[in-house]
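Only a single protein chain was left out; the remaining protein chains are all shown in position.
The letters A and B name the chains in turn, as written, and every chain counts its residues from 1.
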Amino acid sequence: MDPLVLKLAVLIFLLPLATFALMAIFHHRIPRHGDWLATTAIGVILAAAITIFVHAGMSDRNIQVNYVFDWLPLGVSNMVKGGILVDRLTAIMLVVVTLVSFLVHLFSVGYMKDDVRYGRYYCGLLLFTTSMLGLVLANNLVYLYIFWELVGLSSYLLIGHWFEKKSASDAAIKAFITTRLGDVGMFIGLMICYWKVGSLQYADLFAAVQNGLLSEPSGLWGFDWQTLAGLGIFFGAMGKSAQFPLHVWLPDAMEGPTPVSALIHAATMVAAGVYLTGRLLPFFSPDTLVFIAYIGGITALFAATIALVQDDIKKVLAYSTVSQLGYMIMALGVGGYVSGLFHLTTHAMFKACLFLGSGAVIHAMHHEQSMSQYGGLWKKMPFTALFYIMATLALCGFPGFSGFFSKDLILGDTLAYTMLHGHWFLVVAGFGTAFLTAFYMTRQVCLTFFGSPRNAHKYEHAHEVGWQMLTPLVILGTLSLVGGWGGWFEKYNEKRDGLTQIQEIAATGYQSPFVAAALAAAPAAATHEAAAAHEAGVGSETRPTAEAAAAGVHDEAHIIHVAHRTAMGLSIVLALSGIGFGLLMYWQRRSGKALLNPDALAKAARPVYVLLWNKYFFDEMYNAAFVETTHLAARFSARFDRLVIDGVVNFVGFFGKVMGFVIDILDRIIVDGLMVNGSAHAAGFAGNQLSWAQTGRVRQYLLLMVLGIIALSGVILVLVR
Amino acid sequence: MPVGLHAYLLVAAILFALGLVACMARRNAIGILIGIELIINAAIINFMAFWRFGGGVMDGEGGLVGPLFGVFLILLAACEAAVALAILLSLYFNFGTIEVDSIHQMQR
Partner (left out) sequence: MGNELINTAGQNWMGANLAFWLLTAVIVGSAAAAAFARHIVQAAYALFFTLLGVAGYYALLGSSFLAITQVVIYVGGILVLLMFGVLLTNRPLQAKETGELGRYVIAIVAGGLLLLGALVNIIFNTAWKVTAGPALPRPETEAIGRMLLSNYLLPLELAGMLLLLCLLGAAYLVRRQER
C-alpha cells in the first residue's frame, strides 16, 4: 500500500468529478463556459497519472494500492466491499485516458468554439472522463459495473449532443440500447459470480477460480459456472467494445462531435471492454477464451472489409476502430495479455490522432465529411496532413511506428497459438486484416490529402487549424511514431525480479489453453524471455519461469519464437503491399488517373461492393429480426383474432340469438312485467325519496356514515351477546 | 396495581371518538385533517398497547413489531397530510375557500 499513490488515485477520481459537479451547476456563470476549468482539471490529473505511472514503473511490486473498504451492507451479514486498485495495468490506463481526454479537451476549445451548448459539452466530457477513470480504478466488479453504466450514459449524452438532428438522437439511443443489451449478459455474469463466490472483488474472484469454487457444472450446455459467468461478462465487453454482432452502434456514434468520437474510440468507451477483458483474463475459462478469440477475429476481418468502401471519412475510421478492437480482443483471447493491452495503448494514440485530424479536416471543410468532396488538402493544411499520415502509418503497421510493434506482437501470439493448437481462422483473420487495414487507410489518405480538389469551392475556403487543435495532433502524432519503441510496454509489465505481470496473474490460477500447453504458467509475452534465454543458451533454470517449465517447454518456446519472427516478416510484407496496392488504386498521377481504376473493380465485383457498402446489411437484418418480426407477430395475432376468436364469438353470438329468441318470450311476460319494471319503479321511488340526503356536504356524509357504523356495531353487539 | 391494557384502550377510544367528532363537526377542512390525525394517533396507541400487554416476544429482532408498525403509521400519516394539504391548496385556488360546507357542486 503506497500512500502517495492512493492519494493521487483518489485525486484523479475526485478532481474531475468535483469539476463536473461545479460546471454542471455554474457553467453559465463561468467565463467562457468553463472550458479552461475543465481543461486545467484534466491537465492536473494527467500530471498525477504520469506520476503514478512512473512510480509504478520504478516499484518492484505490481500492485501499488489495493485499498478495500466496507461499502454496502446487504441484509444482516453480507457486506459488499468497495475499493481502489492501482497496479501497472491501471497506471497505463490512467495515463492513456487522461492524456487523450486532456488533448480532446484542448482540441474542443477550437473545434466547438461556436457551439450552442458549449458548457454542457464540457460537462459531458468531464463526466465521461470521470466515469472511465472510476472504471479503471475500481478493484471490484460492482464499481466497475456502476462506472460502466455511467460511461454508457455519458456517451449517450455526448453522441446526442446535437440532438436537434434526428440522426444524432437516433444514434445516441442506438448506442445506449445496444450496449445495454450486452450489459444484460454482464449483469447475469455478475450475479453468477456473487452467487457462487459471495464477493465481486477481483482478488476474490481469482482466488475462487483457483480454489475451484466455480468449476461445478451448471447444467446449461455442459458449461461450468466459470465459463457461463465469463461469457456473460464478456458479453458486456462485446457491447461496449463494439464486437460483432453488437458493433452496429459504433459507426452511428459518429453523429456526435468529432472530438467525442476521438474520446470514445481511443480512450474511454470502447477501451472499457478491452480493459475489462484484460483485467479479468485470469478469470476466463479456456472455453470462454476460445470464444473471445473467435469473436475478436471475426470482428477484425469483418469490420476491415466494410471500411474498404465507405465514403464518410469518420465512418472509415469507425470501422477501422471496430476492426482494431477485434484485434485486441483476439489477442486477449489467445492469451496475449501484453500484446492486447499494448495495442490498446498504441491504438489510443494513433486513433485519437486520426480522429482529431479528421476533425481538423472536417472543421476546415465546413463540416463536410464525405471524402468524395476532399482532395489535395495537404497544400492547405500541411501540418494536419503530416501528423495524420504519421498516425496512418502507425495504424497500417509501417515498420518503426508504434502500431507496427503492437500489431506484430498480436500477430505473433496468434500465429504461435495456431501453431500450437490449430484454429487457423484466427491467423487468416489477423493477417488478412493487417493487409486490408493498410489498404483502406492508404485510400483514405490519398482521397483526402492528395490528388486534385474535387470540391473547388470548399477547397478554396479550407485553412490550417489553430494552435489548440494543432497541439494535440502534434503530441499524438509524435506518440504514434515513438509509442512502441524499445519494447517499453513489455518491460513495463515486467517486474524487477523478472516475474512478469502475466506470470503473476498466472500464479492465481490462470489457465488459458495456450498457456497450459506452452508454459503451464506463462503465455506469449513471458515466453519472449524464455525464448531469449533459450537462444542465448542460458539455462532457464535460473529464471522463476523455469519452475513451471517442463522439458517440452524449450521446444514450445522455440515454436513461439519462430512464430513471432515469421509474423514480423509477414506483417511487414502485408503492410507494405497493402499500402502499395492502395497507392496503385488511389494515387493520382499527373494525368489525374490512378494506375488501377477502383470504379472498375467495384463494377467488376458488384455484389461484393454492394454488400460491403451496406455494411453486410446488418442494420437491415436487425430491423428485420426485431422490428419486422414484431410487426409480423402482430399481424398474425390480428388474423388469429379475426378467424378463430371472432368465429368463436360469432358462434356464441348465434347460439345466444337462438336462446335469446326462446327467452325473449318468457322475458316479456315474467321479467319485464314483474321484475324489471317493478324494481325500476321501486328504485326510482326510493331514489326520489332519498335524494334529500345527497347534499354534496362532506360532513353530513361522514355523520351518516358514523351513525351507520354505530347502528351496525349495536346490532353485532346485541346478536353476539 | 400498574396501569394495564384497558386504560390505554380507553384513552385510545376517547381519542378516536374525539377525532371523529372533529371530522364531522369542523367546517374548516384543516379541522378535518386534525381529526384524522387524532384518529391515527388512537390507532397507534392501540398497536403499542397490544404489543406491550398482548404477550409474545417483545425483545430483540422480530419482536419489536409494535414500534415498527407505529413508525409505518406515522409515515402514512405524513403522506396523508402532505396529499391532503395539497388537495386543500388546490381547493383553495379553485373555490377561494376551504370550508367544506361551501364546496359542493352536487347540491340540488
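Basically, contacts are C-beta pairs under 8 Å (C-beta built on N, C-alpha and C of every residue); 3 or more make two chains touch, one makes a residue touch a chain.
Predicted model, so just to flag it, every value in this text is computed and none were measured.
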Among the chains presented, those that the missing one touches: A, B
Those residues of chain A which, in the complete complex, touch the missing chain: 73, 75-76, 699-700, 703, 706-707, 709-710, 713-714, 717
On chain B, residues whose C-beta touches the chain left out of the figure: 1-11, 13-22, 24-31, 33-35, 37-38, 41, 44-45, 48-49, 51-55, 57-64, 66-68, 70-72, 74-79, 81-83, 85-90, 92-93, 97-99, 101
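Keep in mind that, in the parts below, only the chains that are shown with their structure count from here on.
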List of chain A residues in touch with chain B within their complex: 691, 694-699, 702-703, 706
Contacting residues of chain B [partner chain A, same complex]: 20, 23-27, 32, 100-101, 103-108
